[in-house]
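Of the protein chains in this complex, one is absent; all others appear in place.
Labels run A, B and C following the written order; every chain starts at residue 1.
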Amino acid sequence: MSITGSKTDGVAVKLKYGMVGGGPGSFIGDVHRRAIALDGKVDLVAGSFSDVPDEVYETGHELGLGDERLYVTYQEMAEKEAAREDGIDFVVIVTPNFLHYPVAKAFLEVGIHVVCEKPLCFEVAQGEELKKIADAKGCLFGVTYTYTGHVMAKQARDMIAKGEIGEVRVVMAEYPQDWLIESDEELGMQGAWRTNPKLSGRSNCLGDIGSHAENMVNYMTGLKLKKLCAKMDTKVAGRTLDDNSQVLLEYENGATGTLWCSQIAIGNDNALRVRIFGKLGSIDFVQEDSNYMKVTKKGEPTQIYSRGTGAVGEVAGAFSRLPAGHPEGFFAAYANIYSAFAAAVYDKAAGKDVDEESYGYPTIDMGIDGVRFVNKCCDSNDAGSVWVDF
Amino acid sequence: MSITGSKTDGVAVKLKYGMVGGGPGSFIGDVHRRAIALDGKVDLVAGSFSDVPDEVYETGHELGLGDERLYVTYQEMAEKEAAREDGIDFVVIVTPNFLHYPVAKAFLEVGIHVVCEKPLCFEVAQGEELKKIADAKGCLFGVTYTYTGHVMAKQARDMIAKGEIGEVRVVMAEYPQDWLIESDEELGMQGAWRTNPKLSGRSNCLGDIGSHAENMVNYMTGLKLKKLCAKMDTKVAGRTLDDNSQVLLEYENGATGTLWCSQIAIGNDNALRVRIFGKLGSIDFVQEDSNYMKVTKKGEPTQIYSRGTGAVGEVAGAFSRLPAGHPEGFFAAYANIYSAFAAAVYDKAAGKDVDEESYGYPTIDMGIDGVRFVNKCCDSNDAGSVWVDF
Amino acid sequence: MSITGSKTDGVAVKLKYGMVGGGPGSFIGDVHRRAIALDGKVDLVAGSFSDVPDEVYETGHELGLGDERLYVTYQEMAEKEAAREDGIDFVVIVTPNFLHYPVAKAFLEVGIHVVCEKPLCFEVAQGEELKKIADAKGCLFGVTYTYTGHVMAKQARDMIAKGEIGEVRVVMAEYPQDWLIESDEELGMQGAWRTNPKLSGRSNCLGDIGSHAENMVNYMTGLKLKKLCAKMDTKVAGRTLDDNSQVLLEYENGATGTLWCSQIAIGNDNALRVRIFGKLGSIDFVQEDSNYMKVTKKGEPTQIYSRGTGAVGEVAGAFSRLPAGHPEGFFAAYANIYSAFAAAVYDKAAGKDVDEESYGYPTIDMGIDGVRFVNKCCDSNDAGSVWVDF
Partner (left out) sequence: MSITGSKTDGVAVKLKYGMVGGGPGSFIGDVHRRAIALDGKVDLVAGSFSDVPDEVYETGHELGLGDERLYVTYQEMAEKEAAREDGIDFVVIVTPNFLHYPVAKAFLEVGIHVVCEKPLCFEVAQGEELKKIADAKGCLFGVTYTYTGHVMAKQARDMIAKGEIGEVRVVMAEYPQDWLIESDEELGMQGAWRTNPKLSGRSNCLGDIGSHAENMVNYMTGLKLKKLCAKMDTKVAGRTLDDNSQVLLEYENGATGTLWCSQIAIGNDNALRVRIFGKLGSIDFVQEDSNYMKVTKKGEPTQIYSRGTGAVGEVAGAFSRLPAGHPEGFFAAYANIYSAFAAAVYDKAAGKDVDEESYGYPTIDMGIDGVRFVNKCCDSNDAGSVWVDF
């Protein structure tokens, strides 16, 4: 795998992508576009940025696209791009959550690879259906669990896979924020839809950020959940969905853990932290300080691994763009998901067998796992915070 | 209240204490003696340091005590000290845990004030009995939950009492260590008795350190537990009692929280941390960095309060011995418990009404609360980690 | 000023740039291109990436440029681009240091705006000549002192300008690295040219990184140096130029300070840190943790300002691309220099009076100041580390 792009006959062939969602006012669509641009290996050539036609054209023109590649419905975009000789290599889905499933389905059915924001969908069955279609059509499918893109998250994954901290015994995952500390009225639209069950499904906090924490544990350790017990609470009056949730976890290998997510934890911006304790060592990953990671081997002093140094192995190190001490951040994390996905697209195009998990981007299996996690937590909570099997 | 001792007619009158336990090889007895010596206001004058007569004399002589005040049984010590004109003002109990109850009872019954290491006892009923005797005899009773002695723990308590962070909504308490990472055989005696149910009661990890975390939340917030759900695990093979436990908490005011304690969390020395999130702010207390505390008010940057500066209010500031930047540590925390207890003893002796809680040392009620907490966690865990009412 | 680009008649007009240097193996040229791409407002359309013709075409083709806009000499590029209707709006100079001066001169003389890597040149007289030409031709000139691009560096500048920390009294600047700890033979080419006076001028360490530290103080405070005393040392045997230097500083307002830079300070990746102490407060900026900055007002607790929160004012906040807790890094810092420069280019094109300093990018005056600083340090050191007037 390479993050520097591939070539045919010595000439770099850039990939082409289209975007669904990401119109005026969209934060996350803009992030995806900037992150992809950072590496300059994939060009945006088409889009259906909104369900409001004027907004499709407004955003498209701002991005330098001509009307020919702008579409007022995602269905039309899927159909026409699939038909073009120079159609997109993959689609990026950054719509509101409830559209992830139908949009992904539409593109898979015409054989176009998909990168989709999380959550993959609301129901496990939908996720499994998408997977079945992807398999049938030979489509690749990435889910943008952003933080897996950090070099240090990859380093943790690599070290754990190699047994450097021994069998995992305890997992502590937390993801506190404080941006929903005000009531929904004070917050206005941005917060409001997240706490509305019609738009956000059964959970707000667990679905929005708790699932990142669960995914990170899964990504780093590969552990399979056995059962869980969730307590989901709404702390701000007038809100319907959870804004602070705590989950006890038990994994199939006997490891146990706790996951806490909150949007009302004053003093926390975006403080995803995952600590993994094994029989021989531990790792401590803090998203806001993601150029570093604390590693402790049994009986030795804690070490501070720095991205870009020799402490970082080849697998993770291949995703570094800058020397140590020259911080990489959130955009680079997204870019790393895309560079890995692009590598898989190249290899697929070259006729190679592609094992998606080995490329390092979050797969549709992780997306389904995330949907199952949120639903199981809701099941547990609805039943009085009892233990439910996973 | 004053931490500098009181005087009668301009002359400082030193208090006198005796110790039960703390003989050869005892770590904690030595800590108590050093901490008390730090302020120089209370003298050790008597002791029953062991149940082995030779050890009583060995330790007593090392500490400069004459045979007249050395006792081979605590019963004899209680009886004789109570009978002396110049008998001890209070007893310090630092025996193995299972002796806390009978020793405390013996001294209370002869009307001697008690300071007892935690856990107060093994059964709630024992604790309530001790409380009844103390009340009847007019005895003061302190329980040495060490970390409440830190100036910043007191500052947190004071701020929360004054409403500076608003009503408490979420509590995150954790206390990871890694010193039981080896098997009990490798650890030898020191670890072994802690994982032996006959000597340590129903829990090792929750009882030993989890109860500190629970107590700290209680001390800082005054919140009353409503119910809990505990998952207690033994990670190291061959061990009987828990060495890693996680508890979901719900308080009577609706606050929720998580408590984690572990003795196998590689990379952690003694990392008690308590985060309290209110409607208007939060505090973040880390025992290993106890000269500082992070405080965030809603919508403002996080502030680093430094012990010894004007950021610390009068109530907590009265316990500082040194200017800011001149670190106080574990001994000073213990000393603060004793200076507060001594102040109560002086006031009691002076015939004042003494509301123990107002002095700032952990009371017998906190000791009983701690015993109830550990037992409720064991009840929950034994029943399959279900919710139990507190 | 805006970082989101400007429009003409509602249609975004992208700027066009060309690059001199940045061919195969160039680290910094790649960084500039990625940083510019991050915002997607300026397109690369021409280049003279090397003095080896094959390399010009190799890099150009990789970047998607056609032969028409590729040039084997910078002189030809300057001439032809100036002549084109659709010629570049500005040139980016990322050549080896000794070429900065002639390349910049060539483009200025044909009236093309310039962004140049630091050092601007080797001699103050060269810098002043460039400035004279730029003024005469109406050209804008930015110097990429990278770290001024960090939002928090801008916040510091803004706060100091507004008097929030009072008159500056003490300045502590340091920039330790450890990548030249090995001998030049072991390091190979990358390190070697930096320690070669023919290629790097009179200084290695002070010129390469010390000047960043000096610039950052200048950028944040606007203070003018009055005199300095430099001790420049070579710690690794066999090396000609300095790899560890220390400078005492005195400013015209009476402020004093120390600057330390090192490339052999084991344990430091790229640890630029600038502390500014005023009469009323202080700021503490650490490049490796540039999403945060410590601010202390007299008599108050230290505060941790977080990029993306309300603690950051409008001037600096306008450069944030992401919410708090979503880290921005080195690429974003560069991108901020370019977004500010692009804004100036737009305004200049629109016929406005442009005061370059107000846009927030480092100006040619800062570039000249940097060259003077390095030369004065060398003068001081050569004379036995005596004080020299600035």
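A few points about this structure:
Convention: a residue touches a chain if its C-beta (ideal position, glycine included) is under 8 Å from a C-beta of that chain, and two chains touch if they have at least 3 such contacts.
Quantities reported herein were computed from a predicted structural model and do not represent experimental measurements.
In the full assembly, the chain not pictured is in contact with A, B, C, by the touch criterion defined above. Of the listed residues C:257, C:308, C:325 or C:367, the one in contact with the hidden chain in the full complex is C:257. In the complete complex, the hidden chain is touched by one of C:195, C:302, C:320 or C:336, namely C:302. Checked against the full complex, the one of B:117, B:328 or B:356 touching the unshown chain is B:328. From the set C:89, C:158, C:284 or C:347, the residue in touch with the chain omitted from the display is C:284, counting the whole complex. Where chain A meets the omitted chain, the residues involved are 295, 299-306, 309-311. Mapped onto chain C, the footprint of the missing chain covers residues 165, 169-170, 172, 174, 178, 181, 229, 231, 233, 235, 244, 246, 248, 250, 256-258, 260, 262, 264-267, 275, 277-278, 280-282, 284, 294, 296-298, 302, 384-387. In the full complex, chain B touches the hidden chain at residues 11-12, 14, 27, 31, 33-34, 37-40, 61-64, 177, 179, 268-271, 287-291, 306, 308-309, 321-332.
Operating definition for what follows: only the chains that are shown with their structure count from here on.
Geometrically, the chain at the heart of the complex, using CA-atom means, is A.
If you average the CA atoms of chain A and of chain C, the two centres end up 34 Å from each other. Chain B and chain C have Cα centroids separated by 56 Å.
Across the assembly, chain A contributes no residue that touches 2 or more other chains.
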